[in-house]
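The complex appears here minus one protein chain, its other protein chains still in place.
Lettered A, B and C in written order, each chain numbered from 1.
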Amino acid sequence: MNALFDYQVLLDEILKEHRKHAERGQLASYIPELKKADPKMAGVALMTTRGLFEAGDTAVNFTLQSISKVISLLVALEHRGVEAVFAKVGSEPTGDSFNSIVKLETSEQKPLNPMINAGAIAVCSLIPGQSVEERFGLIAGLLEKILARPIEIDESVYRSEKETGHRNRALAYFLKDINGLEGDVEEVLDLYFRQCSILVNCADLARIGMFLATKGINEAGSPIVSANAVRLASTFMVTCGMYNGSGEFAIQVGIPAKSGIAGGILGVVPGRYGVATFGPALDRKGNSVVGISMLRRLSEVLDLSIF
Amino acid sequence: MNALFDYQVLLDEILKEHRKHAERGQLASYIPELKKADPKMAGVALMTTRGLFEAGDTAVNFTLQSISKVISLLVALEHRGVEAVFAKVGSEPTGDSFNSIVKLETSEQKPLNPMINAGAIAVCSLIPGQSVEERFGLIAGLLEKILARPIEIDESVYRSEKETGHRNRALAYFLKDINGLEGDVEEVLDLYFRQCSILVNCADLARIGMFLATKGINEAGSPIVSANAVRLASTFMVTCGMYNGSGEFAIQVGIPAKSGIAGGILGVVPGRYGVATFGPALDRKGNSVVGISMLRRLSEVLDLSIF
Amino acid sequence: MNALFDYQVLLDEILKEHRKHAERGQLASYIPELKKADPKMAGVALMTTRGLFEAGDTAVNFTLQSISKVISLLVALEHRGVEAVFAKVGSEPTGDSFNSIVKLETSEQKPLNPMINAGAIAVCSLIPGQSVEERFGLIAGLLEKILARPIEIDESVYRSEKETGHRNRALAYFLKDINGLEGDVEEVLDLYFRQCSILVNCADLARIGMFLATKGINEAGSPIVSANAVRLASTFMVTCGMYNGSGEFAIQVGIPAKSGIAGGILGVVPGRYGVATFGPALDRKGNSVVGISMLRRLSEVLDLSIF
Partner (left out) sequence: MNALFDYQVLLDEILKEHRKHAERGQLASYIPELKKADPKMAGVALMTTRGLFEAGDTAVNFTLQSISKVISLLVALEHRGVEAVFAKVGSEPTGDSFNSIVKLETSEQKPLNPMINAGAIAVCSLIPGQSVEERFGLIAGLLEKILARPIEIDESVYRSEKETGHRNRALAYFLKDINGLEGDVEEVLDLYFRQCSILVNCADLARIGMFLATKGINEAGSPIVSANAVRLASTFMVTCGMYNGSGEFAIQVGIPAKSGIAGGILGVVPGRYGVATFGPALDRKGNSVVGISMLRRLSEVLDLSIF
């Protein structure tokens, strides 16, 4: 792949070819707000050392949802340390779905990893601060350093999740019962719902991917997060970033990635690229159908797999 | 068994012989208040057509806890009807523990039966009323008609459960998520915690047992609850009344019974007796050690088994 | 219910009224032989102190299947004692299906009860004898004493189960692995498949029911099995005799019963009747649709429920 390779042509072609796959998916239904998205939208963005390339709906805002788990994990690792984090959350993939509660009861009594909802809620509880605002400031602050712009949340999604997030509430109270959640349950949930509601677009995600691909250095060249925290987050993205579709994604695409149920996928090609897709129609495991389809093709053409 | 049989001698002997078994048990630890009980207490009461016989600590007050599930089930059946109740709760025993959440996710998406916590919370949500007070009034009201005395709750146990009942809260929010709980979650939990905190003594439980043994008729001879509701409740007491120790209890004692983690056991000998025991030291399934021991002996001597 | 009550008219009416429900069920498919049955067959038999009453297809032979679990449990209890039996099998009902293997791994490492396949296979392994023939002789021998006729098996069903019984083989080897099965696995399975293939008709089952209703005394008035073994078996029939439909059956019918996937149901009305139904079309839990329907009606009319 030399510097003259035309990324723009590639992205345009891939978008054109794969857009149709969106029809095979379903909009997320677990919060009412998400059902309002246009299921036919599709976008792909690639951040390279030569700058950003993009095609399709890359400027449309959507909420981070589960992709935020990567950001809050970085914050918790940096502010609380590796040991404190792994005291509350495991590091094993799971064959269960992202919002499963079963293993909390039958297994080792802590969430299997920080990429499932229970684990992410436990991680949120570790983020320090005197108030939800202060704690959320650490998460938003990290994103602001990466993206060099102010961070906002989608208020209606936030309220919708807060009102209807019964399953996450169940997970949080179960964690509290097994001593797996620090502090006040409702406050931790508030923080979790806020981070899920952060607004980004596809181009933003490609920039975040590049930040991870360069082991924690932002576009201005400043080290924002330690290389070790980035390595840990990237590892989790490989083993559990795509819910219980992570194994198949590792085989088909082969890069650290994290999806969110609003349709975004954040991808990292270590040392080379940040890559991202957007498409709100999901497969039954909760991953963007058109997103996976485009990433699979990109991986073939650009030989992205780390395996 | 003729009228001259000396029940008093029998109860005195059984108490004397079995009191020592209390040492094998543990006080319930899941709410702090319950740990204050004296683990050596033991009492047994038998309500017969010749009146009440009792031995030991039968006047000591304790909280109903799970025994209240029988009362609220009767209320829900009477006020909402059989069909409405079984739309929200199943009728199958389970090999899982009383506060398990696993089957809610893996099974038919409603609690397996009304005697496990999840099922009892679902039943509570069906009790009608404009406020928690009004709804609780129906439960307390039924007990007042049976016992012919005012009902009170233990305020400190109630507050303790309300503050620390994280597992029950997890079950309730999970139910809400799967459309298994009517109304406001916190209000339903409030009602559930209140009914668990109702104060009774061992003699009261024997009277409640006799009320069930006579298919819903109180001591004054008035029909309080329909025979069908009583039959349903009695059936659940056999198949699931002693948590995941119900099968063994059916074999060893063989009567409809319901235990509570404050140490009470309510027993029904259809057409013949109400029987009850008290002893706060529990086995690992949550049943009173001394209680089961005494009931087993009583069943042998008086041939109580319905099988 | 006086001696002049016309049982024959009752059975004829019930059969006529309920026969149509057979259409709602499905033939068992797990062994090819069973799919050859006529799904429209239906029969009901009632053994009383005045003799046997029957209506419909009560002379049609079918295989005992899971109903044999009651017989081999009696044999094991009589020949090995209560303690030896409960060392290998538990006494708790389960919310899982009859051939589930999950709880063997997640639970207390012995089958939850003797009425699920895993438990019945463990019980078979306890039946003494130098050979499968000798061991089977004890099971067949008990039935011969009850029915006063020679016992035969359906050879083609037996061979079919032996060849295709992969799930039961999996259960048996799992048991062997956790030290839950005595002796040679294939020999125990052979015994299990033989007892499942024993031929009976509906009238036979009613006689077996009466034998249990009289606590182990056959028609000639001889005590064949101890009253305690019969009481234990009857208890298991209530809590787990109808697979994971036992709870609902207890509520709707309320008698000790055991069903088999060839369509038979064996019922016991303690001290009063043996009752049986036949109808090979099953509901999704594996119980005869027309059988349950007829028993439910019989229970209403004759007030059979023990609760």
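The rule is simple: contacts are C-beta pairs under 8 Å (C-beta built on N, C-alpha and C of every residue); 3 or more make two chains touch, one makes a residue touch a chain.
This is a predicted model, so every value here is computed, not measured.
Every shown chain that the unseen chain touches in the whole complex is listed here: A, C.
Checked against the full complex, the candidates A:157, A:171, A:208 or A:240 give a single residue touching the omitted chain, namely A:240. When the missing chain is restored to the complex, the residue among A:109, A:164, A:226 or A:305 that touches it is A:305.
Residues of subunit C that touch the chain left out of view are 100-102, 104-106, 166-167, 169-174, 176-177, 185. Remark: the residues of subunit A touching the chain excluded from display are 90-96, 103, 107, 112-113, 231-232, 234-236, 238-240, 244-248, 250-251, 254, 256, 270, 305-307.
Here is the rule we use: only the chains that are shown with their structure count from here on.
If you sketch which chains touch which, the chains link end to end in a single open path, with no loop closing it.
When chain pairs are compared by contacting C-beta pairs, B-C ranks highest.
If each chain is reduced to the centroid of its CA atoms, subunit A and subunit B end up 47 Å from each other. Rounded to a whole number, the gap between the C-alpha centres of subunit A and subunit C is 54 angstrom.
In subunit B, there is no position where the chain touches two or more neighbouring chains simultaneously.
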